[in-house]
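Note that one protein chain of the assembly has been removed; the remaining protein chains are unaltered in position.
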Amino acid sequence: MNIPEKMAAALSAVKEKSPLVHHLTNYVTVNDCANIVIAIGASPVMADELTEVEEMVSIASALVLNIGTLNSRTIESMLAAGKKAKSLGIPIILDPVGVGATTLRTNTAQRIIDEVQPTVLRGNMSEIKVLAGLNVQTKGVDSVASEENGKVIAKKLALGWNCIVAITGKTDIVSDGKLVCQIDNGHRILSDVSGTGCMATSLIGAYCGANQDYLTATVAGIVSMGLAGELAQQSLTPEEGIGTFKIRLLDKIYNMTPENLAKGSKVTCE
Amino acid sequence: MNIPEKMAAALSAVKEKSPLVHHLTNYVTVNDCANIVIAIGASPVMADELTEVEEMVSIASALVLNIGTLNSRTIESMLAAGKKAKSLGIPIILDPVGVGATTLRTNTAQRIIDEVQPTVLRGNMSEIKVLAGLNVQTKGVDSVASEENGKVIAKKLALGWNCIVAITGKTDIVSDGKLVCQIDNGHRILSDVSGTGCMATSLIGAYCGANQDYLTATVAGIVSMGLAGELAQQSLTPEEGIGTFKIRLLDKIYNMTPENLAKGSKVTCE
Partner (left out) sequence: MNIPEKMAAALSAVKEKSPLVHHLTNYVTVNDCANIVIAIGASPVMADELTEVEEMVSIASALVLNIGTLNSRTIESMLAAGKKAKSLGIPIILDPVGVGATTLRTNTAQRIIDEVQPTVLRGNMSEIKVLAGLNVQTKGVDSVASEENGKVIAKKLALGWNCIVAITGKTDIVSDGKLVCQIDNGHRILSDVSGTGCMATSLIGAYCGANQDYLTATVAGIVSMGLAGELAQQSLTPEEGIGTFKIRLLDKIYNMTPENLAKGSKVTCE
């Protein structure tokens, strides 16, 4: 199978298995993450209390760790859930939101990488560069860095961390250390909505929960988001804006078929 | 009055009194709960800090306890708020989200039932069966159990716990231990949106805050949600999905009149 066919099969698997995706995530975009996971065909659950996260993740098919509004209590819960997932072979997707903006975020993401060894790490270029120890200036949660070296960086980091690295931006790059895929789906307006990065991470969680090929799962999650963004943007009238756009984004994910996903994807892997 | 007439009167009372509904609820669906409570005509307030919940619930007309993202801090706050509400005769509605998925959730819901004695308990069949000590497998927050014995279970549990028991699913069952009502409103798509269960619980809170007849209030809350779901679903074009559906759901609750509620209700009590 080529990559579009693999993605179509991955989406079919999500809809067939409806994997439970356990989230420890931020309270800003959590509702959007829950709904987009349902929209793609999976089942979300949010639980962040230390005394229940190991039990919860044990019945889940994927774990999403998103540090967007981390605190000392939830950091410990993320580590505990992550270690339990790792021991059970459950895929772990890390979203290092705002890394570089504060020492706490950088240290926490680094601890999760070191102690949990996530299956997939998705961030924007400035976040990824901070984690890689490359020099970068971060402005909150937005990416400001150049993406020209994305493929080299993604491949190198994937090898070093032994995980899938996804760098999202105008062009998205995904690598498992061997293959590198470039994704040209998406639209600029996606960066004008809070949580589209978080939602992409949650979609990757949904795909990883139903598929063993985590490279395809990661690519499929990002393509789903980008393609839905294109379709949602095309549907907007001049009077409409990001309010309507976010609603349509959920609609487009909800109505996305394996065929449409494959047909609309703009991916090249090498 | 028959049950549709009673529900119409109950909705009129909500709109006239605009009761304050104090929530200790999860951070996933809290915004939807706040807006649906306003949409039906009541007034929401969210407060979960131990040192303020007793004071807050004292000025409220109903208390909603939803354990969807419980933690050790908010569990104590729920118990304190619940006991204070009980002592003041303020109705308490418990939503045992995800009970059965973890020991913490099961134990916490049990503690609230034992120590607070809620006025209304609303859950899906698998959640209710866990609390009843019946054998069941829970998959996160979704119901997977059969509903054929719903009426028997609801009635028995309502007697045992001395509260209104509402079991929601394809068909909804509500019992106070004497009467048992069956509700056939609703649409399958409601289960594709995060928080429709939480929102139903909050609507019950709004109705209980303005009405003494808690059986009618509970039925009215569930019918309101189901009927709004039917109307919202009927309004969808093939291009639209759960994003638009959730928005229309709020619109339909906002525009619901006592007459429409009575006319659209599908309830039989025996």
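Some observations on this one:
Per-chain residue numbering starts at 1, and chain names A and B are given in the order in which the chains are listed.
What we mean here is this: contacts are C-beta pairs under 8 Å (C-beta built on N, C-alpha and C of every residue); 3 or more make two chains touch, one makes a residue touch a chain.
Keep in mind that what you see is a predicted model, and the values were worked out from it rather than measured.
In the complete complex, the hidden chain is touched by one of A:4, A:19, A:44 or A:98, namely A:98.
When the whole complex is considered, the residue among B:2, B:51 or B:237 that touches the unshown chain is B:51.
In the full complex, subunit B touches the omitted chain through residues 20, 27, 30-31, 34-35, 38-39, 43-49, 51-52, 55-56, 59-60, 73, 235, 246-255.
Residues of subunit A in contact with the chain left out of this view: 26-29, 31-32, 68-72, 98, 101-105, 139-142, 192-195, 238-244, 246-247.
FYI, only the chains that are shown with their structure count from here on.
Centre-to-centre separation between subunit A and subunit B, using Cα means, comes to 33 Å.
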